[in-house]
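Just passing along the structure, written as structure tokens.
Heads up, one of the protein chains got dropped from this complex, but the rest are sitting where they should.
And then chain A:
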């Protein structure tokens, strides 16, 4: 059950072109900002949006010429789209009924699926009587009921409140682990992507900008968008051994490489000083404070200067340093926390 696809959708002022592959049991997340083309890609895989080029094959069988109702695909929509006039049970039985399964058998299979997602007690409920989390689980059961070989999830957790989200995320992860077909999910939330996916594909402006395992993407972002998502300061640099140059600034790193590179370090690794600290001039620069904001339990300081950077410090440190916007200060980052990798 391997999905191999090149999806091309051309529109005036927008072009989506991406190649993607998902093996049996593998969960691939399409991650990207709004308008990047994630949902369009998913709709093209389902056959709901016509492709202007490319092809989709599942186990070598071409899908792109088939209408949506003939594709072996299950889809969970962002707002679930449960049929409001049918009970939860009949929503789940809808797919098997369309495939010609007799009514009694379809309902029995649907009841078993509802039981599996923990909603056996809500089989008779109409969608409007279900909570967001319950509706999400019914939508998942409905998509799985057609025994798809490719499962598509469009922002599966976006419509849920924070608390439900936590619960449904782990629930969804369990079901995705049990599913033996290929799964493609779309999200703009890096946490959802990291928890649910085996592999991330980051999309910006209709194209792939980075691809890899969640830990790889989190440690080695390649665009500002990804760096912001995973909470790192990221710069393009030129490396010479253990030293890398970002513009005029010189950094020492724990990695050795040559040529064009990226340098990344977490905001928490940045230390701030009112006067120039002693020691090596490396990993040290003079910056101007652009702004100060709360960030979780800490304070995030926006720095301008030779490089723009975020620094996370404790509220106590903020009080000790007596920082104000516009002020000139010194910033440094430890070599052991500075990570360089080939561009």
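Going forward, contacts are C-beta pairs under 8 Å (C-beta built on N, C-alpha and C of every residue); 3 or more make two chains touch, one makes a residue touch a chain; residues count from 1.
Criterion: contacts and distances are computed from a predicted model.
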| item | value |
| --- | --- |
| Candidate names "Molybdenum transport system permease", "Quinol:cytochrome c oxidoreductase quinone-binding subunit 1", "Circularly permuted ATP-grasp type 2 domain-containing protein" or "Sulfurtransferase"; UniProt protein name, chain not shown | "Molybdenum transport system permease" |
| Among A:36, A:146, A:226 or A:284, the residue in touch with the chain that has been omitted | A:146 |
| Sole contact to the chain not displayed, among A:10, A:99 or A:308 | A:99 |
| Touching residues on chain A - with respect to the absent chain | 46-48, 67-71, 73-75, 77, 81, 83-85, 94-95, 98-99, 142-143, 145-146, 152 |
